[in-house]
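The complex is shown incomplete by one protein chain, all other protein chains being positioned as in the whole.
Chain lettering (A and B) follows the sequence in which the chains are written, and residue indices restart at 1 in each chain.
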Amino acid sequence: MKTSIRFKTKFRTFMIIGIMSSVVATMAFTLNKESEEARVPPAPIVTKDSTASVKAFKQVYTVLMSARCMNCHPSGDIPLQGEDSHLHTMQPRRGVDGKGVYAMKCSNCHQPANTPGLHTPPGNPNWHLPPADMKMVFQGRTPRQLAKQLVDPNQNGHKDMKKLIEHADDGLVKAGWNPGEGRKMPPMSHAAFKKAWITWLTTGAYAPAK
Amino acid sequence: MISLNVNQKNYRVDADPNMPLLWVIRDIIGLTGTKYGCGVAQCGACTVHLNDEAVRSCVTKVSRAEGQKIVTIEGLSKENDHPAQIAWNEENVPQCGYCHSGQIMSAAVLLRENPNPTDEDIDAAMAGNICRCGTYLRIRKAIHLAAELQRKGSASK
Partner (left out) sequence: MGDISRRHFVKSAGVAGVALWLGLTAKGAAGKRSTLAAAKNFTPFILIESNGQITLYNIKPEMGQGTYQSIPALIAEEFEVSLDQVIIKNTGGEKEFGNGQRAGGSTSVRGSYNEMRKVGAAAKAVFITAASTKWQVAENTCYAEYGKVIHRPTGKSAGYSELIEEASKIDLPKEPKLKDAKDFKIIGKQAHRPDIPIKTNGSAVFGIDVQLPDMVYASIERCPVIGGTLKSFEATEALKMPGVIKVDKVERIVGIYSFIGVAVIANSYWAATQARKKLKITWDTKGYETYNSADYDAYLWKHANEEGMVDKNIGSIDTVKTSPQNTIDADYETPVIAHHTLEPMVCVAKVTGDEVEIWSSNQVPNLITGAGDNDIPALTGFKPENVKYHNMFIGGGFGRRLYYDYIVEAVNVAKLIDRPVKTLWSREDTTKKGPWRMMTFSKMSGTLGDDGKLIAFRHKVIGPNFHESLFKTFDKTRLDPSMVEGIGTQDYQIPNLRTAYVKTDSHLPGAAFRSVVSSTICFPHESFVDEMAHKAGKDPMEFRLNMVAQTSDTWKLLQKLRELSNWDKPLAKNKGRGVAQWKFFGCQLGYVVEVAHDPVTGMIKIDKVTALIDLGVVVNPDNVKNQIEGAVIMSISAATKPGITFKNGVVEQSNFYDNPVPRINETPQIDVHILADGGRMKGVGEPGVPPFAPALANAIFAATGKRFRKMPFDLQVN
């Protein structure tokens, strides 16, 4: 009972933040020369195609590593800011739940919607970082590392493929394409990203060699 | 008309729902302890408590605060006797004093959530509040003192 409550909490938390993640709880990996293949569950339908999968992930990766996604998936406990992904100016901390600490909680500045004007805090009702026990770091990850991480059930919030696919339409994920005045968009449209994301997942969620 | 509860008092204000809470508090309600410093949540001079959290009122639309509980520096304590206020006086923290409403409002949240903050905790809580006079060293000292006062106070209760 205790465990299931904890799981639920964690799960919900991850759902609201995470920009991405991948495949299924029962998933395991086998190595081959160029890529790693994920064993995916029966549904949704997977047509294994390592070439198409890796190609799709490379597209996904450009989005995840863009400032809009990576800035809230830092390697440390301080988010990043700006197109150059520098440390967030006043160094707010992740906190246990990813929502900041003390007088520096994300929502103290980040409003439910973008604040008008240049250099004002972008907004979302659920603005936060991944929580401390599921950091889902993007910063510094190679495509291979990130792909593996996204499909590691212990690092992705225990999402199955259905949930992962749904996650492309998560409110905070989509906030990346509504970045507030003066900020660059991710390198492709949300539709193109979603297509690449689903393609990657449904062709076997292969990880690139590097 | 927008209904606001500021320092346990109800107000009905005629304001554009997009107007930042800061200007409603200062220019319409007339509580000027909350300051304007940057307008973009960089400096913390405008910090107030919205449902007990240290929000930056310069970027908070008044519509977000409708019907919520707002506390400004004027309402933090009745007699200037919140542990942070006592400590600020004891340590002679302010110079020009302009930022300190915001500093104290931020410190109050820290003290509520962490009764024994380290220097690192203080930095994590207070780095959103700029003091151009540079009283940071004393802010740290005062927060340590306030924590001590708070512990003593709750022990004596």
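Keep in mind that, in the parts below, a residue touches a chain if its C-beta (ideal position, glycine included) is under 8 Å from a C-beta of that chain, and two chains touch if they have at least 3 such contacts.
Everything numeric here is computed off the predicted structure, so don't read it as measured data.
Touching the missing chain, out of B:Ala65, B:Met126 or B:Leu145, is residue B:Met126. Within the whole complex, the absent chain has one touching residue among B:Asn89, B:Thr118 or B:Ser154, and that is B:Asn89.
Counting over the whole complex, chain B has residues 15-16, 19-20, 23, 26-28, 30-40, 42-43, 45, 72-74, 76-77, 80, 85, 88-89, 92-101, 104, 122-124, 126-140 touching the chain that is not drawn.
Along chain A, the points of touch with the absent chain fall at residues 89-91, 118-119.
Rule of thumb we're sticking to: only the chains that are shown with their structure count from here on.
A separation of 34 Å divides the Cα centre of chain A from that of chain B. Within the complex formed with chain B, the residues of chain A that make contact are 89-93, 101-105, 107-109, 111-112, 115-117, 119-121. Touching chain A in their complex are the following residues of chain B: 18, 40-42, 44, 47, 53-56, 59-61, 64, 105-107, 109-110, 113-114, 121, 123-129.
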